[in-house]
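A protein chain is absent from this complex, but the other protein chains hold their places.
Labels for the chains are A and B, by order of writing; each one numbers its residues from 1.
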Amino acid sequence: MGRIERHFQDIGYLDTLAGQDTAVHRLDPRAKLVTTLAFIATVVSFGKYEISSLIPFLFYPLYLLAAGNLPAGYVFRKVLLVSPFAVLVGIFNPLLDQEIHIRIGALALSGGWVSFVSILMRFTLTVGAAMTFVAVTGFNTVCMALERLGAPRFFAIQLLFLYRYLFVLVEEATAMVRARSLRVFNGRGMGLPAYGSLMGHLLLRTLDRAQRIHSAMWCRGFDGSVRVMRPLSFGRREFAFVLGWVAFFAVMRFFNLPSYLGSTLSEFMR
Amino acid sequence: MHMADALISPVVGAAAWAATAGAVGHSSRKLREELDGHRIPLMGVLGAFIFAAQMVNFTIPATGSSGHLGGGLILAALLGPQAAFLTLASVLTVQALFFADGGLLALGCNILNLGFFPCFVAYPFIYRKIAGGHMKRWRITTGALAGAVAGLQLGALGVVLETWLSGISELPLRTFLFLMQPIHLAIGLVEGLATAAVVLFVVKARPEILRETEPATGPALSPRALAAVFLGAAIVLGGGVSYFASVRPDGLEWALSRISGPGAPGSTAGEVHDIAGDLQDRTAVLPDYGFREGGRREPAAATDGTPDGSATGAGKAVSGLVGGLLTLLIAGAAGFFLKRRHNAAARGGPAGS
Partner (left out) sequence: MSHHIVEARDLHFTYPDGTQVLRGITFRITHGESVAIVGANGAGKSTLLLHLNGYLRPVSGELRVGDSPLTRENLRMVRRAVGLVFQDPDDQLFMPTVFDDVAFGPLNLGLPPEEVTKKVEAALQVVGALHLKDRPPYRLSGGEKRAVAIATVLSMSPDILVMDEPTSNLDPRARRTLIELLKGFQHTKIIATHDLDMVMDLCRRTLVIREGRIIADGPTERIMRDGQLLASSNLEIPLGLRGCPVCGEGTG
């Protein structure tokens, strides 16, 4: 229960962050969405033992973080907090793949460790990018972008409604759980029968609410399609943003910058 | 359990996205045809309900652990499969965007695993066959249990297959299956119980709600359509895999080598594998941690695991490390300056600009 509540507070906070007004915030959401998807696709397309060539990709989330004036510590903590599945599955790699992959002096690293680190890198990059993307865009605007990019309108509207009523329903559920916990003694009352009727009540109330919302919509001329006035404009700045970043991803995909820097440096030292 | 971007290869992700997009489009079209306006707020609010439902636990007798409602099955029972699928897709999208549960690329997989199976398989072929239109206690309970278990088993199988096909994790197929399926059997039973409890309450309190949706749903997705969807996904996946393997040997090579395994020597997949290996030797996209004099790329230790432990190998590794640190530094500094500039602008600039 704590987890969901924390998530819920996070949503509110992300919304606040998305309400800022910086150059990246002002960009058309489609540009940011497309770029972020390109970013994630590029990152996951690397081989599983890749570490060093993934590093330059940090530029993108860091750019969003800095240009969007987001709190780095918060984003970093959130990325750490949500990694269980990736870590859980990835942690088997060092056990299962013990062949030596690279040696640095006396230190030998098995392929498993390398690929595990690679998984963690991917995780940080993809989650970090997605989070910073939402934080500089805002959920509602993401929905508009989805719709403009061809997602069914029905689906986009449905997302908007879900998001809107998340806040109301989570509050209702919290109140009900609290009311139950005040009347539970020695764990009695926490069982399935009470649960069934508690959730059942919440469900019925939810259905009634849906009915009332529909009547409120109907009263204001709702005829089956939801209209939103939100001019989006894909201008030169957006083109520059998308092209610039995609070109960067493409170059970094095929050219290992860290490796190049490292060898140049060692050559120079010599 | 949610798939994560970090464990998924682009082909698997894209194939799942394609299949999901198809299913979302199909469901949206279906719903638009029979559109009655009250569905729109209903679906949205029920999606929010699924979130809220995850905050409410009940204790499972004699175990000391607790469970909660999962969502797929009860949504399907209330809304019919298409609307329930769209609603679950929205729930998962919100989770991917805000909770970082899964990720954007893995979203397709997650919608398939957690949305498609319960709504288009478990509900119409199991729950409704057993409990549909009945108000009897045992029928609803059995239907909910069987439906939830089946949906979650399929979903877990989806996770395992997608992870295995992506080849990022080293977990062997069988081990992974043995890990996932029993866990999800337990989760399925708990979810089935929770679903049954809520449905039974609704049946008693407001039977018209379930009766209303039951007949309106009609055949959800005929077995033929279901087969077509699976076939489509398989073709996309298969086609994608071989295409990708021919141009980008990457991590998939590993997965392919398993598919073509000892059971099917000389199969087409095996050939693809050979070609892939060959290509890889030439292009060497796989780990190259170093450069030789003149900057020519050199194929380094690849998936065959031959360790490159020579002195040059160590040199390469070191240069990779140093370069990595350097890049990190640059990225950090760039971010720092950008932020500084931004803050300065915010402080010094005129209010309004």
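The rule we apply is simple: a residue touches a chain if its C-beta (ideal position, glycine included) is under 8 Å from a C-beta of that chain, and two chains touch if they have at least 3 such contacts.
What you see is a predicted model; the values in this text were computed from it and never measured.
Put simply, the missing chain touches A, B once the whole complex is considered.
In the complete assembly, the contact with the undisplayed chain comes from A:228, out of A:23, A:184, A:228 or A:243. Within the set A:88, A:149 or A:216, the residue that contacts the chain not displayed is A:216. In the full complex, chain B touches the omitted chain through residues 41, 206, 208. Residues of chain A that touch the chain left out of view are 12, 15, 19, 140, 143, 160-161, 163-165, 167-168, 209, 212-213, 215-223, 226-230.
Quick note on the criterion: only the chains that are shown with their structure count from here on.
Of all residues in chain B, only 1-10, 13-14, 24-25, 28-29, 31-32, 35, 37-38, 40-49, 51-59, 61, 66, 69, 78, 86-87, 89-91, 93-94, 96-101, 103-105, 163, 167-172, 175, 193-194, 196-198, 200-202, 205-206, 209, 248, 250-251, 254, 285-291, 295, 301, 305, 307-309, 313-324, 326-328, 331-332, 334-336, 338-339, 342-343, 346 touch chain A in the complex they form.
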